[in-house]
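Presenting chain A:
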Amino acid sequence: MSHLEVRDVVKRYGQLTVLSGVSFAAQRGEFVVMVGPSGCGKSTLLRSIAGLEEISSGSVSIAGHDITAAEPSDRGVAMVFQNYALYPHMTVAQNMGFALKVARRPRSEIDAAVTRAAEILRITDHLGKYPKALSGGQKQRVAIGRAITRAPEVFLFDEPLSNLDAALRSQMRIELSRLHRELGATMLYVTHDQTEAMTMADRIIVMNGGNIEQIGSPLDLYNRPATRFVAGFIGSPRMNFIAARVVRLSGRTVGLSLGEGRPLLDLEFAPGETLPVLGDAVTLGIRPEALGDGGEIHLADAEVAVVEALGRETLVYSDAHTLRTTDSESLDGYFAALVPSQSDKRPGQRVSLRADRSAFVVFAADGATLHDASPVHHE
Partner candidate 1 sequence: MTLRSRTVAIGLHAVVSLWTLFVLLPVFVMVISAFKSQAELFTRPLALPKQFSFAAFERAWGIGISGFLFNSLLVTALSVTIIIFASSLAAYILARSDRPVMRWVYVAIVAGFAVPLQSVMVPLYQLVSGAGLLNSRLAIALPYAAYGIPFTTMLFYAFFLEFPRELEEAARLDGCGRLEVFFRIVLPLSGPAIASGAIFQAVFNWNEFILALLMLTKSDVRTLPVGIYGLTGQYSADWPALMAGLSIATLPLIVIFLLAQRHFVRSLAGLGK
Partner candidate 2 sequence: MQLRLNGEMRLVAGAILGAALLAVPARAEDIVIKMWTLDNNGYKEFIAEAAESFKATHPNVTIEHQIFPGDPYKTALKVALVGSDGPDVFFNWSGDRAKQLIKDKLALDITDFGNAPGGFAKVLPEGWLDAFRYDGRLYGVAMDAVSKYVFYDKAYFAEHKLEIPKTLGELGALCKAVRGINPDTIPMPLGNKTRWKAIHWMTMLNERAMGVEGTAADYDLSRPADQLYTDPGYAKAFQALVDLQDAGCFEDAPNATEYAIADSMFATKASPMEYCGTWCTSGLDAAGFTDYGFFRLPVMEGGKGSADANFLVPEGYQVSAKTAHPKEAVEWLSFLVSDEQGLKFAEKVQFLPSNAKLIDKAEGVPQSFKDIARDVGTLKQGVNVLDALLESTVADAYMNATVEVLNRTLTPEAAVGKVREAALAAQAKQ
């Protein structure tokens, strides 16, 4: 049985549906990260699990108990908030011990729990201070410490690192991973930062528009995105998308062209798969790291527009003039390519955009990945 189980959770505010039937389960000790763009419902889902939002239908259970209707404090969860939510009028120790104090635990037990949590987080020196005397990172540790003292079944994190600067953020990522290992606790972590998701998660839940798009391990999501949305969301820099059209149907082979041009790719559909219709709009996706001046398929000739040296690698944005990416991260439909730094590209330089055929991912008009369609060489 799963440790945390969410079944068909629906959340509506009047006419507006924020969660439309979400289900997933987390195993004991698993670190699950929920990602998605803002407004996708991930925070609402987290807060529904915490009991801070009342759900319209569905159920939530933790460790086998149905807690759908329980008070937040009776659910066995602890939450770490984005803005820390430390009580300004209490010291660090009082903040961390507050839940136990409310539960009328004996003084000695509270002290012991606070001391232990402080040791884990290395904030023992700050126990007597008030939150306003702490730095952002220290505040976040206290917020985590407050969760630890409660010894919850499930830890909930609501974008806990988004208020920290970059260096501190990566440090805290490592700490959180260490903490997860040490405590062996079930953690549900909400973020919009895919790096956090990729680096910390055992499993990632990608949410979009109140639905779960895909659940899987970080590499699963990267390598086998279930939808165009997941493909676009996971991976940095973002995947290049190119609008394509079905221009030829022959048996189980479907020919695609880019824009008005001649067919570029043929797809071989596995038996049983629904074939697209002639004239259907589909999308081709290719990751920037797969795009370069080598490869079997020539996409287009282009002119380098912007070069961003990232250090080990260089990100090159090129303008193909006749062919534009859609849904692009950069402006103007430029193609993004991640190339080794030695390649020494300069703006204005002519390049050829090429890639291996296996690097292409094809998405149907509804956004679903056509996994069972494999590109074959044409020409």
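Everything below uses one rule, namely that contacts are C-beta pairs under 8 Å (C-beta built on N, C-alpha and C of every residue); 3 or more make two chains touch, one makes a residue touch a chain; residues count from 1.
Picked so that all candidates are chains of the complex that A comes from, given by their letters.
Because the structure is predicted, anything quoted here is derived from the model rather than measured.
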Candidate from 1 or 2 that touches chain A, complex-wide: 1
Parts of chain A lying in touch with candidate 1, wherever the complex brings them together: 47, 50-52, 71-73, 77-79, 81-85, 87-89, 98-99, 102-103, 146, 150
